[in-house]
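Yeah, one chain of the complex is gone here, protein chain that is, but the others are all in their spots.
We just call them A, B, C and D in the order they show up, numbering each chain from 1.
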Amino acid sequence: MIDRLRAPIFFALVAGALLWTGLNQSWNTALVIFNMGLISAVMSLGVNLQWGIAGLLNVGIMGFVALGGLAAVLIAMPPVKEAWNAGGGAILLGLAIGAASIAIAATAYRRMHKGLLRGLALVVILVGGFYLTRIIATPAIKAVEAINPASTGYLGGLGWPVLIAWPVGGLMAAGAAWVIGKTALGLRSDYLAIATLGISEIIIAVLKNEDWLSRGVKNVIGIPRPLPYEVDLQKDAGFIEQAASLGLDPVTASTLYVKLGYGILFAVVLLILLWLAQNALNSPWGRMMRAIRDNEVAARAMGKNVTARHLQIFVLGSAICGIAGAMMTTLDAQLTPSSYQPLRYTFLIWVMVIVGGSGNNLGAVLGGFLVWFLWVQVEPFGQFLMGVITSPLSDGSFLKEHLQAGAAHMRLLTMGLFLLLMLRFNPKGLIPEK
Amino acid sequence: MDTLNALVAFSNFVAIPAVAYGSQLALGALGVTLVYGVLRFSNFAHGDTMAFGAMIVVLLTWLLQSWGVSLGPLPTALLALPVGIIVTAGLLVATDQLVYRFYRKHKSPPVIFLIVSLGVMFIMNGLVRFVIGPGDQRFFDGQRFIVSVREFKAMTGLREGLAIKTTQGLTVVTAVIVVAVLFWFLNKTRTGKSMRAYSDNEDLALLSGINPERVVLVTWLIVAALATVAGALYGLDKSFKPFVYFQLLLPVFASAIVGGLGNPVGAIAGGFVIAFSEVTVTYAWKKVLVYALPDQWEPSGLMQLLTTDYKFAVSFVILVIVLLFRPTGLFRGKAL
Amino acid sequence: MSEPFLIGDSMTGGYGNGPDILHDCTVAVEKGEIAVIVGPNGAGKSTAMKAVFGMLDVRQGAVRLDGEDITNLSPQDRVLKGMGFVPQNNNIFTSMTVEENLEMGAFIRTDDFSETMEQVYHLFPILREKRQQQAGELSGGQRQQVAVGRALMTQPKVLMLDEPTAGVSPIVMDELFDRIIEVARTGIPILMVEQNARQALEIADKGYVLVQGRNAYTGTGQELLADPEVRKSFLGG
Amino acid sequence: MIKVENLHKHFGGFHAVDGASLEIAEGSITGLIGPNGAGKTTLFNVIAGVHAPTSGRVTLKGEDITGLPPHELFHKGVLRTFQIAHEFSSMTCRENLMMVPAGQSGETLWNTWFGRKKIAEEEEALRAKADEVLEFLTISHLADHKAGQVSGGQKKLLELGRTMMVDAKIVFLDEVGAGVNRTLLNTIGDAIIRLNKERGYTFVVIEHDMDFIGRLCDPVICMAEGKVLAEGTLEEIKANEHVIEAYLGTGLKNKQKGAA
Partner (left out) sequence: GFTGPIESTVAHMGPAADLAIKEVSDSGKLLGGATVTPVHGDTGCIDSAGAVAATERLVTADGVKGIVGGDCSGVTGAMLQNVARPNGVVMISPSATSPGLTTAEDDGLFFRTAPSDARQGKIMADIMMDQGIESAAVTYTNNDYGKGLADAFQAAYEAAGGTVTLSAPHEDGKADYSAEIGALASAGGDRLVVAGYVDQGGSGMVRAALDSGAFDTFQFVDGMISDKLIENFGAEIDGSAGQHPSPSPELAARFKEIAGGNGFEPTYAFAPESYDAAALILLAMQAAGSSEPADYKSKVMEVANAPGEPIQAGELAKALDILAAGGDIDYIGATGVELVGPGEAAGNYREMTVEGGMDKTVGFR
């Protein structure tokens, strides 16, 4: 009985927390948290699919999220014509050669017999391909990066509407996941974890260092939006009128309008994904996946193609993370590779899944909202807590100053405390698997 | 002569730093591996445990230095180590009692432990910054070099110099000793065996009269010692800065895993594999080749296989390749 | 009648917060005797053993060893009191060698146990051959032998075995029963669960038939073997 | 039906299966006995694709199936049970059975979204079938219990139950009897005979209970040290000196412990 009520109660709680934020802080804040909460929920849905349902320990979420972000740049930014002229073709050719050499190596690996010859052939093909790629692409890359480096210096994107980047982000993440899955899915638990963690670091390294692709650490800013700009709204007479009729000043109205717009877009994506995930989970497919998670050996013996299923779910879960990544970059309107940190984009998502209840889609979604809410709100809370602790101390005392200087670090501490308390009283998550 | 110069350049920029860094990683990896081996979870709080232990050592060293105590050529911090270990052990045991014990009782699966350790990490992280602040702290004293570049050049008359730092020497020696002792302890002593038994099958260990709480306690004590030693040595060699210890976690885990989780010898091997792969693949071989090759072959470019941008990528690629051919690491680790 | 050496007296209990599995169930064994528990699958035999060993909550009733109430002792304290137990599943340390498994059996002993180990090797010669092999790599029957060997290493005052002969070959089974008789003769009481019920009851001084967590029949081994009802329902005709 | 030719399986330097050759006739119930560690389970594992053989060949009706992965063998009708029960511990007993049949339309993601009606129908049928099997194994009351929380013997029953969910051609049973109540074992024996007679399943049975072997199996193969030691009817085997020495023994020395 209580168990049935858990989900509604907790979701009501989160809604309440957002309402509280809206009333006490501001609706804009509440909406910002809500929007990132939606994105977080999508990510944790993807991770839950992989871990909660298939038992795959993917600690490379960050990489897939970043790929989604890259998709937003590649789709939505306007192309940089001079850069294309300077070396776009050569770069693509170089990449194609690189890809081809890997493909050839893979076929050689399969066709040739085990032995020294094969090893040698592989090395020759791969190293040769690598150098050929470099020879062709390096000058082109230099040329591209030299074009107005402070504001472009990259190839730019396709200039399409950014919404297209969402599915494309999913596809790119899926593609990467497919390659990774093909090679690394044979690994067990923690070993797979560190492999994925490493691969995600590699993806970030590429984003940071390949300036021609997405400006590297110089960031791409001003990615076009799917929604109107606040400043434009504020100039739109019709909008101002409508806002006034609601009793809002144009600034508040425009900011709320845009955030609400994002919220609706994200919510639609989340609901669709949730519907798909729920149906999949509560079906023979979900049963098969749980069987595989419980006991791979037996599942194999019962005719289930464990390898293929693992690959399938790894690709799907990663694709969802990619979609979320594209959504996030759309919301931020910029891609900042150095902001991708495992703590934030991998471990925090894991915390969401586990706190919410792994194996349960609703739990994952709840965890996404709740943990994100805490992550944002914990900071003022930490300062508040510090204030309380130091209030009995006399002003200007060394201890007080020291403690207050440390208040900023209370965020992590408080977050840790919340996490531990939450897990202490709900070791299986807030909405556990049935 | 030129070959010698090549060799020295190679040692100075590749071999020595890699060995020292490898030992540093190995010391960290030992702690991770031990927790994994006995308590069966990936302890993400280990980096911050190292930071905590090192912090205590730093504070004590300052105290000692203010008293004018010194160890001659060796860093004073070595004197502070034992106390640092004790305080860290206290912290870990308290954490265990307050946090982990509950999940052990409930027989929670390893990921729950992992996530819990993340929570612990957050808290320790805050704690350390809170006490000592986020900045750089220096506490090294004593003689900086065993051999310095200038001395070496003067001594040998070579064009290339060679430096070995005291801390590098200390780290390598400590790592080797610690591994040997740990290996002996786990495989030959009664307590060590009981720890392995506990990690293998908790219920059955209980039925054999092994006191699980004692095993856990001993494990944390050793982990405290390892973390403090590793943290302090690392801090001596570079400098103490809380955030770096968190960053260290990644290569440390990579080392533990390449070597095979749960296996102390693997931790050492893994540390070296990671360190060497990082340094060698991104090294610009020009300097060495200039000496080693006849003049007419002198390389025009830098002879760098990959730019250092991809340093981490390299170590992870190596890691993935190792795992593909030996799925549980070089030294056959555990898989949960 | 004096109190038996080890008795689980009118135990009622179950796993965690789950329903009761045992209902007022009594099992006991005297010094030097062999007591055998038989019954259909899921009757609660293993549960009863675990209850006696303190591995689950006994909600009503008591467990007494040599007259002393040990109901509230932890399993580990019971080991110290001289109880040895071979569970039905997960009964070896898979990542340790055979020899280390045996050493762990002798963990609480402070005297020299090499002689006992010699005896175990004598009993199960295959283990001597495989002493340096990881126990997890052994065949099913070999594992079972390691498990029993481990318990024997404790030199317990009372030995509890949950299906020690499951999966062992006839020749080893005979050896094992022989050895069990020998051990019992030295005065150590043995409480065991068996599905090879016929052979087991033949050597049993006392037999318990459990059905759905309750004592259904109790008697000497021979009595139970002779009881047509018992034969038909549990011994396969 | 299955032909094993000069099969070797080495673990490091240890020869677990060391040149075994045998043939399983279609429609037979073949018993496989042998001392602990003889290599019986390893042989099963090699045939079932869990281990790759070091050398040798396995054929199914003339088709080479050496080294095929387990799930492909399953689709060819080769099933096996595990000596140490491999249940799906967090799923209910019924689900443990329902997951078995291959080709369920609900196992394709597309159908779980857009073919829900068909799935519902199939599930209905599967459920009925699973309940029937549970009934047969006398564990209907456990249908909704988590498989991880049933007794040791019950897990073994589930193992067997899974093979009854599909139309298999050949079933390898690894000690289904160990830990199973003898009366129930007899019923299981009856079921095996019935499946064999009525549905034409071929069985290979590893078992240490000679009564059970005797009631079911003809022929019986005895393995020792990775090789086939003897082959024939149980009577012949029982009379074989080597088999007695290595495997059967001569019975209890201290038949009655009352002697003390």
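Miscellaneous remarks
In this text, a contact is a pair of C-beta atoms (placed from the backbone, for glycine too) under 8 Å apart; a residue touches a chain by one contact, two chains touch by 3 or more.
This structure is a prediction, so every number in the text was calculated from the model and none was measured.
One chain is not depicted; across the entire complex it touches A, B.
Of the options A:8, A:159 or A:222, the residue whose C-beta touches the omitted chain is A:222. When the full complex is taken into account, the listed residue touching the unshown chain is A:209, out of A:209, A:242, A:278 or A:312. Mapped onto chain A, the footprint of the missing chain covers residues 21, 24-29, 32-33, 36, 149-151, 208-209, 216-219, 221-222, 229-231, 251, 254-255, 258, 328, 331-334, 336, 338-339, 341, 344, 375-376, 379-380, 383, 401, 405, 408-409, 411-412.
Taking the whole complex into account, chain B touches the unshown chain at residues 9, 12-14, 17-18, 21, 24-25, 129, 133-136, 138, 145, 148-150, 161, 163, 165, 234, 238-239, 241, 243-244, 246-248, 251, 275, 278-279, 282-288, 302, 304, 307-309, 311-312.
Everything below uses one rule, namely that only the chains that are shown with their structure count from here on.
Common neighbours of chain A and chain C under the contact definition above: B, D. Ranking B-C and A-D by contacting C-beta pairs places A-D first. Chain A and chain D have Cα centroids separated by 46 Å. Distance between chain B and chain D, defined via averaged C-alpha coordinates, is recorded as 49 Å.
Counting partners per residue, chain D has no residue that reaches two or more other chains. Residue positions of chain C with contacts to 2 or more other chains are absent. If you sketch which chains touch which, the chains form one closed loop in which each chain touches exactly two neighbours.
Here chain A touches chain D in the complex through residues 276, 279-280, 283-288, 290-291, 293-295, 297-306, 312, 433, going by the rule given at the top. Every residue of chain B that touches chain C in the complex is listed here, in rising order: 190, 193-194, 196-197, 199-201, 203-212, 334. Residues of chain A touching chain B in their complex: 51, 57, 183-184, 186-191, 193-195, 197-199, 201-202, 205-206, 208-209, 342-343, 347, 350-351, 354-355, 358, 403, 405-406, 409-417, 419-420, 423-424, 427.
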